[in-house]
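Complex shown without one protein chain; remaining protein chains in place.
Letters A and B name the chains as they come in the text, with residue numbers starting at 1 for each one.
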Amino acid sequence: MAADSFVQAHIDYGAVAPMLIVFGTAMVGILVEAFVPRASRFWVQLPLAIAGMVVSLVVLVTISRGHEVITAGGAVVIDAPALMLQGTVLVLSIIALLAMAEPLGTRSPDAFTQSGASVPGSPAEANAVRLGATSTEIFPLTMFAVGGMMLFPSASNLLVVFIALEVLSLPLYILTGLARRRRLLSQEASMKYFLLGAFSSAFFIFGAALIYGFAGSLDFDAINKAIGTNGGMDGLLAPGVLLVAVGLLFKAGAVPFHSWTPDVYQGAPTPVSGFMAACTKVAAFGALLRIFYVAFESLRWTWQPVLAIVALLTMVIGAVLSVVQTDIKRLLAYSSITHAGFVLVGLIALNTVGISGTLFYLAAYGFSIIAAFALVALVRSGGTEATHLSQWAGLGKTNPLLAGTFSFLLLAFAGIPLTSGFVAKFAIFSAAVGHGATWLAVVGMAMSAVTAFVYVKVIVLMYFSEPAEGTAVVTPSALTGISVAVGTVLTLLLGIIPAPLFEMTQHSTLFLR
Amino acid sequence: MAVAASSMHALAMNTDHPAADFSDTPWWLSLIKAVLLFVILLLNTLLVIWFERRVIGRMQQRPGPNRAGPFGLLQTLADGVKLALKEDVTPKNADKLMFIAAPIIAGAMAFVAFAIIPLSGSVWMFGHHTPLQLTDTPVAVLLVLAVAGVGVYGIVLAGWSSGSTYPLLGGLRSSAQVISYEIAMGLALVAVFLYAGSMSTSQIVLAQKGIWYCIPAFFSFIVYIITMVGETNRLPFDLAEGEGELTGGFHTEYSSLKFAMFFLGEYVNMFTVSALATTLFLGGWQAPPGIAAIGGGMFNGGWWGLLWFFIKLWLFMFFFVWLRGSLPRVRYDQFMRLGWKVLIPTTLVWVVAVAFIRAAQLGFLGDSKAWGGIPRATLIVIAVIAVIVLAIAWVWDTKQARKDNEVTAPPDEVNPFAGGHPVPPLPGQRLVEPVPAIAAAPAARSSVDNHSEEPRG
């Protein structure tokens, strides 16, 4: 339907200011790449990016909270869940970026190659390293991804959801391919992620088109209203919802759309894996929450059983396959799949307890996984990262601090009391029991036990084996230090006094529609 | 502001659709017009090849073709017949299907774009009042660009399907060239759209009643002229067929009628881009300002329009020939640098500037008038743009001056035998007191000998 005259969309700048600040910082970062001399780019880009996110967070907390509206022509909705999710993304991104920036005494982020365009191992690459090439472009790229992640859960229109999905994915595809070590693996991972991501986007857009055919609108609210009234066209709705769900579940890494996760987490620069595991999950589940709670709310009894099966499969397959992993990054990847299953259990609870549990789980898991991947990046052997489990043997004896912190994080993943993992799992499973899906809670518990076995196996390996030959731990700068410390301390704090965050999530369950 | 909004609205309502009225045009009349257009283009091509050879001949102080027919006019026809009777060779390695499809695409696409060019206003034709234009749409000018984009397939496929190296390189080169220059061309056209408020060619011609757009959109005009030469692969931008490097470029392996198709396509493309330039920047079929006023516009429109249109069109054709006669071919990297680093960015800035000027003219930036009824906002915007341009020019100039200063001036004195060979002095240089010839000779000779004794190969 064409509007027959021009109507300007009203934009509430107070509400969207945090996103605008992040996107603006990204664009300034691009200009920095163009105009600042190579030697000083790193120390310009890093403070710029951090400052951008901190300012955005401050604006979010002080100004945007007073602007809960649907704005920009129905494209963006800023409500309590959106604010909570955006805040979570920002906080997690700040500590993830600190870990990604780790320079290890050079003028370039250590995890990233200095010359992404040269053939791995070629003289051109060696030359680039010698002449001090940098890849500080990762900072603006990360900022774009963060902007997309903030828009993703606050989009109120399928078109904007799609664009946000692409805005957050595209930088991640690129970042994945830029690892400094084992570059061929990294490039392969990037390619896989890109191709599969493109397919899932195609599914999503196909579904959105069918839903548009059904409802005559892409706005969530209009779709929900149409579901009750538009009886003759249900044939378009069901495939549409399914295809849209495929696109979103792919980003969340749920089974059967999980197969990219281990390869990509293994190939990507290690801190980027942490960033993806934490922030992408927050954004993807945020968008899932909004779409299923706002746009398809009237269909809830139809989609709930489907998602329940997906949740079950995700938990079981993630947990079972994590048992046989021999690579620490793949292990964490399968663990993240299992966690996605747990979050889905909370998502399908269809009540405020479920929503608040989901939000809590996403935040708690994010802090732990960023710290965990930041630690993995520090263990080296023969010039590359030591990711094979056998290389981690006896780490408890050679580096008790790292091994101790990592063990603590693993225990949090397993859901041992006094860690945030326990509180989060408790919240999710109590929501499941509360709405009558006890069987899901039971399966979840069983799978927690299976993963706990895996984590304990790693801990045993670190403490009760002979130290592996050649494995060493590099001493990081304060950047990784802060990142790991914040992640670990919050994991502990949220386990002991979860009440403040819980209260916040409980106040963030009301969707504006 | 309400007034401004409504005026904007009215503007959109008025000019989106073509001004040409095809309601009195039956389908058979369209067919006749299409055939006429085809014939006109063919005849013009025959003529322009003769014209080109004669004019270049004049520029190079030789007569050019003057044997076949009066003034050699039939020379092209003779050449064409000869070309058609040549053996049609298809290389062994060629991809047959694509090898045949390529010239057809290139030839056919060249003609399509001419359909939207208004040759004149409405005339009486076989009892119907119809515009001298085959068709028009709200996006007519974009159609030309789209058709040009499809036409590139002809070139690129010709290069690939020949199954040989030079055509492949030539094809890639020329398609890269066309695509890159199409960006700058499209951007240059945006300024015209902003002034006319429409993309329909008949509307754009009508909108130039007051002033031809080559004046307010002068920068676009310049950029368009440059890009149209690049787009048609003509000298000085005919890199795709740089004989020294690529033999004949994409059509190296083509012969007979297939080659003739490319040849024809290239010349028809020249007519198309020239016709578009006429339509967009030189008022299309409208009479020149002085003549347009005579007798209440009796020479402005109707069948007279054809005359003005073809005069303007052939001025551009002469320009093409003139360029070919006077300029050497540029290097490929220089050409690409000009396109990507100069034309595209500057045109982008220009489009933004035009957007501001138009916004001021339409009253979006305030309605107050300065002296003589000129909107104040327009003056302010133009002043700001002028200041920015001057500032950039100043910065660039100082930078350039600094760079020039860094180049050390040649020394005042020069020893002509310093390098062994006698060297003439630069203007303003003095020769060092000549060394006595006998003393200098052995040194010079020994160095000469060294050179000649160097092993060869």
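The rule we apply is simple: a contact is a pair of C-beta atoms (placed from the backbone, for glycine too) under 8 Å apart; a residue touches a chain by one contact, two chains touch by 3 or more.
To be clear about the criterion, contacts and distances are computed from a predicted model.
The protein name that UniProt records for the chain not on display, among "diguanylate cyclase", "High-affinity zinc uptake system ATP-binding protein ZnuC", "ABC transporter permease" or "NADH-quinone oxidoreductase subunit J", is "NADH-quinone oxidoreductase subunit J". Every visible chain touched by the undisplayed chain in the complete complex is listed here: A, B. Only one residue in the set A:L236, A:A363, A:A393 or A:L461 touches the chain that does not appear here, and it is A:L236. Listed residues B:A20, B:L157 or B:V223: the one in touch with the omitted chain is B:L157. Looking at B:L142, B:L306 or B:L379, the residue that reaches the missing chain in the full complex is B:L142. Note that of A:L48, A:A75, A:L248 or A:I291, the residue touching the chain absent from this view is A:A75. The omitted chain makes contact with chain A at the following residues, 1-9, 11, 23, 26-27, 30, 33, 72-76, 115-118, 124, 127-128, 131, 133, 135, 137, 140-141, 144, 147-148, 151, 157, 159-160, 163-164, 166-167, 170-171, 173-174, 177-178, 210, 213, 232-236, 238-239, 242. On the side of chain B, the interface with the absent chain consists of residues 12-13, 16-17, 95, 97-98, 137-139, 142-143, 145-146, 148-150, 152-153, 156-157, 159-160, 168, 172, 175-176, 179, 182, 199, 454-457, using the contact rule stated above.
The rule is short, and it goes like this: only the chains that are shown with their structure count from here on.
Averaged C-alpha coordinates give centres for chain A and chain B that are 51 Å from one another.
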